[in-house]
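All protein chains but one are shown at their positions in the complex.
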Amino acid sequence: MRVFTGIDLGSTTTKAVMLDENGDILGRGITNSRSNYDLAAAIAKAEARTSARFVLLGRELATTEDAAALDRFLPRLQIELRRRQHLQRLEVLREICAEECQHPRVARIREELERRVDQIVSQLVAAEARPGPLAIITKEAKGSDFFRDRASSDYSRLAEKAADVEVGFDDLMSIFDKAIIRVENTELKEGFEELILQALLDLGSRFDETTLARYRAAVQRTLAIELIDGGVIGTGYGRQRLPFPKESIRSEILCHGLGAHHQFPNTRTVLDIGGQDTKAIQVDGVGIVTSFQMNDRCAAGCGRYLGYIADEMNLGLHELGPIALQSERTVKISSTCTVFAGAELRDHLSSGQRQEDILAGLHRAIILRAMSLLARSGGIDDEFTFTGGVANNPAAVKALRQLVQENYGDRVLNISPNSIYTGALGAALFCRRAAEDRAAA
Amino acid sequence: MVDAKQTVTEIVARADALYHDLEFGAVKRWKETHPGGKVIGCLPTYAPRELAHAAGMLPVYLRGAGDQVEIIRGDAYFQSYICQLPRGMIELALSGRLDSFDGFLFPAICDVIRNLSGIWQLHFPDKLARYLDIPQNFDVEVGGRFYAEELRRLLTDFEQLSGQKVSDDALRHSIGVYNTHRRVIQNLMDLRSEKPWLVPADETYLVLRAGDVLPVEEHIEMIKQYLQSVVELERPMRDHSRVVVSGAFCEQPPLGLIRTLERAGCYIVWDDMTISARFIAGDVSTSGDPCVALARAFIEQGVESASVYSCKKKKGSELCETVRKAGAQGVIFAAPSFCDPALLDQPMLQTALDQESIPWTAFKYAENLGQFQVIREQAGTFSDSIRLWGA
Amino acid sequence: MILTCGIDVGSSAVKAAIIKSHPGSGRAREGAELVATHVERIRRRDQRHVIRAVYDGVLEAAGLTESDIHYVATTGEGELVDFRTGHFYGMTAHARGALFLEPQTRAVLDVGALHARAISMDADSKVVGYRMTSQCASGSGQFLENIARYLGVTLEEVGALSLEGDRPEKVSGICAVLAETDVINMVSRGISLPNILRGIHESMANRLAKLVRKLELDDGIVLVTGGLANDIGLVHATRAALVEHGIDSRVETHPLSVAAGAIGSALWGGYRYERLSPDTKQAA
Partner (left out) sequence: MDNVDKEPSMLKQKEMIGAHFDRLAEAPAQGKKVVYTFVPGNLTELLLSFDVLPVYPEINALQSAMRKRSGDFISEAERIGHSEDVCTYVKCDIGMKRSGNIGPTGKPIPKPDLLLLSYTGCFTFLKWFELLREEYDCPVVLLHTPYQADGEITPSMREYMVRQIRSEVIPALEKLTGRAYDEDRLRECLELSRQAEDDMVHVLESAQNRPSPIDAYFGGVFYIGPMFTAFRGTKAAVDYYAMLKQEVDARIARGEGPITPDGPMGPEKYRLVVEGPPNWTHFREFWRMFSEEGAVVVASTYTKVGGVFDFGFRHDPNDPLGTLADYCMGCYTNRSLPQRVEMLASYAKKFSADGILVNSVKSCNSFSAGQLVILREVEKRTGIAGGFIETDLVDARYFSAANVKNRIESYLQMIEQKRSGKTEEVRA
């Protein structure tokens, strides 16, 4: 089977989308862009392949199982699959943490440090290994969360408890900070085959032998399908850094425009808030970009801003939105400078403002900047699609909804659960199109 | 005593309400009581309000949207490296807050305001949008003549807008009213430099800003009453330094910033924040051709300003003079970010101050600045250094 | 004997110092002694909580109790210290502290988490001029901290690593956030950690040098204070940058540089304490 891949090398995250010959989405993959773009692209692509296999497995199973059974089974299988991947990463984390503890810098407290770090990681593992729908897994299944974010917020919470005069919070965190980067840049050893069989085993007790046998057979058939690379198109912030020829690169503006159009064909205006840039795009009825604006050289008010805030508050990125939603009185925030955000936040906290009110203000501040950009690009037409990672954040969406209503009146606001993949989807569509053109030529 | 305190509180509360009311309720009320009356919005810095007054119109100074209005559409019109004021203006206009205005006057002050007049012409073609060129030639026979003609042309526009023919006598009368206005303001400024603890900076500022929207006669009364009452108050004198604030003639600093300065230990004994009402020093002649009189006054009695070419040999001598007259110990340069006129002026003014050993400090702001810590530190250190070591 | 405590509440760390000085030693506080200092990073904790911990910490280090202290002087976000006696502004305090640490100091380069400022002073620690970075956080400590986090090195390692750099890579962006991307790119291009860090240091140093350059300096030492004084890489780069900008002042740092603000405010506290009226003294 020929597959077409789009890779969106964002400033903070790298996303991959894989299409089949009919243009249907087969798989998606995402990883943090951090230090190595090539590696990030490889990891995202590998993830997309894994998830493509999973979709194919679904197709195979559909030939033998009835729909209701599949609906029960597949999500569970996916959860188990993710849990497996997650546990794998935790083990990598454990190893690397142990290595980091050997650093001469911490020689003074090595033993105690080792013990506590290991204890923390074990607690993380224990929490993950517990059966049932885990926060991390369901969140991740929504396509929004990262191992890093989740692990770091859990880790720092546990670290705070584990810290004392002898081994300080700083000591514990510095081990994690160093380790997590290496963890993220490690390609997982086990591939789809091992993982899925493991996952099946985990679920095994719930099915009878014959069903299991059918499932296994489907897995085998899936594995037999050859995924032939029909091409890759890169886009996004780091696209110039990829070892792609020029004709395999598309501007992220066009990709977001086309991706959004594909998701919601009536889209006329697209807002994309990514890690370091915000784009306001106008598209016509067939997905062609007619005008666009990007933030200028200052990264104020972009996704990273939320990242800083989350770090500052010792929360996971995904927790910010829900907390902000509880606010009843939004605090006015003046600075959207990403770096200053932390200071301003502390300022308000120390003047007695409530956390949720401040957070609501921060979200509003980001959206306000986006509103300016939208206005600059030509306003908000019906329908309006919000893409990029920040679209996963319910408080940002709420602020956006409100401001759109106030300034433009009624507009249909589209948000895909896969909004973060919009750029990659656009790239994949371009890729498939290019292949068709080649075939036609 | 109790009365005085109450009067001051009331006046300040009223001024505060006017300051914060960006729906311009006062303008709407004026229109209700003056059926058919026209309102003209004037941008900073100096507008010859006498002309509008004589035509039976209400001239209102507009200075951006302050720190209360969220700028959404305004940003769509200006890049990040342009000051805040024009965004605020656009935001006010597009959100309908300026609907009760019948015309707008854009005095020549900088490229931004100048181009804003063009934006207005493009966007609001049914309202008068008038750019007023001011002369940069200070020969009464050359620049004066040109300016008098410009004023006359403007007056014709006003006459058309208001439907009122303006006689020379009417214009002379208006000039007389504004002369009184200038005098009471001068009295307030004098008190400020004499006893700054009686007239805190934020209060003075609000009272003066009330003159942006109030009919001039009302504003004269307000200042008079304020002056009368405030001198009766027992306000303690603090161990503060005395400073002049310079550079804030156009886009205004947020009220919080003015308060921050005083809290950090600086009495503001003179500033150019509301310079528009004091742009002409002294009275304008009420005899002869009134447009010529206004033009002459501008050329001969106009204050030093960043937006006017300075024909004095030494830039800044006027600022040094002001410092001396107001008994200030230092100068705080507070200019809007990206304000070319104010910021390009500063090095010259600073050199002049250095030569006279007058200490100064400088920072930038935007009308919607929300954080003042840095400024507080800076102003505080400045005040510390004057107080702990000053003469 | 007058015991005063200075507390410098910064945006990333709280610093405290206790000073013993003699009555009648005036503004100069001749013979004042530093009894103890204590510093803690705030790191996502409640500031008030940290302030208390730091105060307790410095008292413990000095072997004193709260009632021994005559005057608690604050600087920075002093409002948060509800037990303070008086407040001094940042630059006044830093200049005083710098002079105490190094009597030849004529300029202070205070590089903290969010701001950098250059302060010139006279032999009496009077601030005669200063320059600060603007409302933009690029080139500050927080920026360096983020980068370090990205690169997976601790702050303590940054300085030494940077010194190993031999072919520093220029950071182009002005914005701290966008510079992060620059840095990411560098890593992916295989630039070594030391060269990246050195490049960042050089770009920060260049900004600092520009601040210093705007001051009119007499002879004497430029003392680096604030948290980044600990970063020898930055100090080293700053030295080079100043030379490049034609400033021949000597750049020094002091092991207690980070506490300069706290020390300075404690010294000022002693001065003010003597000038307080007897009943305020009682209350204090």
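A, B and C are the chain letters, set down in written order, and residue numbers restart from 1 in every chain.
Going forward, a residue touches a chain if its C-beta (ideal position, glycine included) is under 8 Å from a C-beta of that chain, and two chains touch if they have at least 3 such contacts.
Since we're looking at a predicted model, the values are computed, not measured.
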item	value
Chains on display which the left-out chain touches in the complete complex	A, B, C
Contact with the hidden chain (one of A:V289, A:L320 or A:A343)	A:V289
Absent-chain contact - pick from B:C110, B:V213 or B:C320	B:C110
Hidden partner chain, touching residue among B:G143, B:P196 or B:P359	B:G143
Residue of A:E252, A:D311 or A:E356 in touch with the missing chain, whole complex considered	A:E252
Chain C residues that touch the omitted chain in the full complex	134, 172-174, 178, 210, 213-214
Contact footprint on chain B, counting only the chain that is left out	76-79, 81-82, 86, 108-112, 114-119, 121-123, 130-131, 133, 135-137, 139, 141-143, 145-146, 149-150, 153, 306-307, 309-311, 315, 335, 337-341, 343-348, 350-351, 364
For chain A, the residues touching the chain missing from this view	240, 250-254, 261-262, 286-294, 296-297, 376, 378, 429, 433, 436
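As a working rule, only the chains that are shown with their structure count from here on.
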item	value
B-C or A-C, whichever has more C-beta pairs in contact	A-C
Core chain by centroid distance, with centroids computed from Cα atoms only	C
Cα-centroid distance, chain A relative to chain B, in whole angstrom	51
Computed distance of Cα centres, chain C from chain A, in Å	39
Per-residue overlap in chain C, given as positions that touch at least 2 other chains	77, 135
Residue list for chain A, restricted to those that touch at least two other chains	298, 335, 340
Contact footprint of chain A on chain B as seen in their complex	67, 70-77, 79-80, 368-371, 373
Chain C to chain B touching residues, read off their complex	27, 77, 88-92, 115, 124, 126-128, 130, 132, 134-135
Chain A - residues contacting chain B, complex	296, 298, 332-335, 340, 344, 347, 368-369, 371-376, 403, 407
